[in-house]
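The complex appears here without one of its protein chains, the remainder shown in place.
Order of writing sets the chain letters: A and B. Residues in each chain are counted from 1.
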Amino acid sequence: MKTLHKYWKTAALTAAGQAGDHPLFLLDYLLRLLRVGVLLGLWRVLLEGRQTGVELTLAQLLTYTLVAEIFRDQLACRTQLQQALWEGSVGNYFLRPMSVFGQFAARLGGEWLFNLAFFSLPLALAAPLLGVEPLPAGGGAALLFPLSLGLAVAVGLALELFFGALVVYLEHNIYNAYRLRDALTALLSGALIPLELLPWDLGPLLAWLPFAATASAPLRIYVGSGEPWPLLLLQAFWAAATWLLALWFWRLNRERLVTHGG
Amino acid sequence: MNAPAPPGTSASDIAVDARGLCKCFYQRQRSEKLSEVFANLLRPRVRLVEALRQVDLQVRRGEIVAYAGPNGAGKSTTVKLLCGILAPDAGRVRVLGLDPIADRVRYVGRIGVVFGQRTELWWDHPVAASFEWKRVVWEIPRPRYERLLGRVRELLGLDEFFHSLTRELSLGQRMRADLGLALVHEPEILFLDEPTIGVDVLAKRHILEFIMQLNRERRVTVMLTSHDMDELEQLAGRIALIDRGRIAFDGDFDQLRRRFADRRRLRLQTRAGEAPVLQGAQLLGSEGGWHEYTFDAARTQIAGLLAQASARSEILDVETHRAPLDEVIADIYQQWRQ
Partner (left out) sequence: MGVRTCKKLLRLWGVYAYLDFMFMTRDLRFFLHCFFSDAVLNLAAVSGTFLLAERFAGLGGWSQPQVVFLLGYGMLVGGLINTFFGFNVLYISRRLGRGQLDHTLIQPQPLWLSLLTEGFTPISGSAILLPASGLLLWAGATLGLGSAARWWALFVLQALSSAAIALSFSFLWGSLAFWAPRAAEEISSSALRLVYQLKPFPLDGSGPLLMGGLLSLLPVGFVAWYPCRFLLGIALSPWDGAATPLAAFFFALLASWAFTRGKKHYERTGSSRYLSFGHRS
């Protein structure tokens, strides 16, 4: 309990800090809302009256886009690691009587708490106003989606931590490396554009990669455009594989990480 | 409270002329509890901080003034007002005859600023590149720049790391480089906000010697803030103490000692191991037969203390000197708190 309390306290402090010094942070949410509203409008414009050509109707696509935005933070795990690497303060995480990975996860959880309450939930409730069906495709999808989302978070977190250690190992420019990663994963994960819509059979190919496990898999389960059990199995595989990789790589590069930045 | 310029001082001899400066800030107060986040957002609690209250300060050209005070007293706020980064809520600031806000562009070309906890150097570039950048931005003619750069490099010992990346420098090296950068355009006045914070003793000595040399040779006016009292006493002829937004003292260091407390130290060597108890003096510690006491010379006569000591123990040796300035200042801050 004491151990859990440490992480909870870290998460709670992070959540409290998200509010900042002014209610103006809500404008950030407004911009996100506008962006998703426009994106939904664009899908309608681009695909209304046309077949998508795959097992994904326009209605499902709209739900897909909305849910991708509702759970954007969970589908693209971005911890404080980038900032810690930039500042050279990763070493400080090793000075606390808590798991390093656990600290990053706790702080991430704190950010999520706040965003879920202030943005995700209101957006989900506003879905009918946007003309989008927010509910999952059936009871099965409703039951399996949380599991799939949990696995997506596990894979995403492992990739995030692995990537951070890789950047230090290769001595790349952190800012550029993260920008590149964000751009590539936005495409490869299927968070912005469903993989099924990509031409040249790219979708089925990319679906095998771990990036798809972080976004495409749970979203497909939610809207009912894919067989859930094979997707879950693949996610479980990638969750195990990426965590083993991340743990091993961090152990290997512990000294470099701790001394990074001086 | 302040030490005004002597009568007959012409306006052109006044480098800094600040009158009636007032500055307030509003600090949001927030609970650390998650359950109170919403309440804080909807009904924010705000604390009014009067950073400066009717501060009057005049500094003559060529003077070195120490500006000290407890944490949160208003030192950095004053420096920011004088640099033109902040505008006062009330009062008037003129530095080198210019309004730091209204005449900002012209003004900052004539001043040098070093904030101890912020660097002006380019992080991923060699120190040399930052200087080259400075030359262009401050429009320093190349012959003058080369001459000044040579001086600065020599006096601050920058040669050893002039081509190293800033992020790979130690704190002391970075501070020396920052100081050099602030001076390479030959400012008439230098504002140093805790320039030696975290710097080792050798680097600190270099920095202080350099500032004194500049002041001697070129009459550069210097205003610096620091918590290191020995450093301030070494450098400055005058100290202005600020407490809770007001100038509480403005004069030289001797006046400071006499005004608040004439703290002295007395060291006695006795044959017996135990330190004699002396009324009017406080024992600081004993080691190897030596016992050190502190006392206020304005209230307690040293002859009386020596008489007490002789009566209680066999005295082998005696030393007396002024208490470190840190102790004097600590007493002053303590008095203010009470």
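As a working rule, contacts are C-beta pairs under 8 Å (C-beta built on N, C-alpha and C of every residue); 3 or more make two chains touch, one makes a residue touch a chain.
These numbers were taken from a predicted model, which means no experiment stands behind them.
Visitor: Hey, which of A:121, A:142, A:183 or A:205 is the one touching the hidden chain?
Guide: The single option touching the absent chain is A:183.
Visitor: Pick from B:36, B:124 or B:230: which residue touches the chain that isn't shown?
Guide: Once the missing chain is taken into account, the touching residue is B:124.
Visitor: What does the interface between chain A and the hidden chain look like in terms of residue numbers?
Guide: Residues of chain A in touch with the missing chain: 19-25, 27-28, 31-32, 34-35, 38-39, 41-42, 45-48, 50, 53, 83, 86-87, 172-173, 175-177, 179-180, 183-184, 186-187, 192-193, 197-200, 202.
Visitor: Even though one chain is hidden, which residues of chain B still touch it in the full complex?
Guide: Here the touching residues of chain B are 25-27, 80, 83-87, 89, 101, 104-109, 113, 117-126, 129, 132-133, 136-139, 167.
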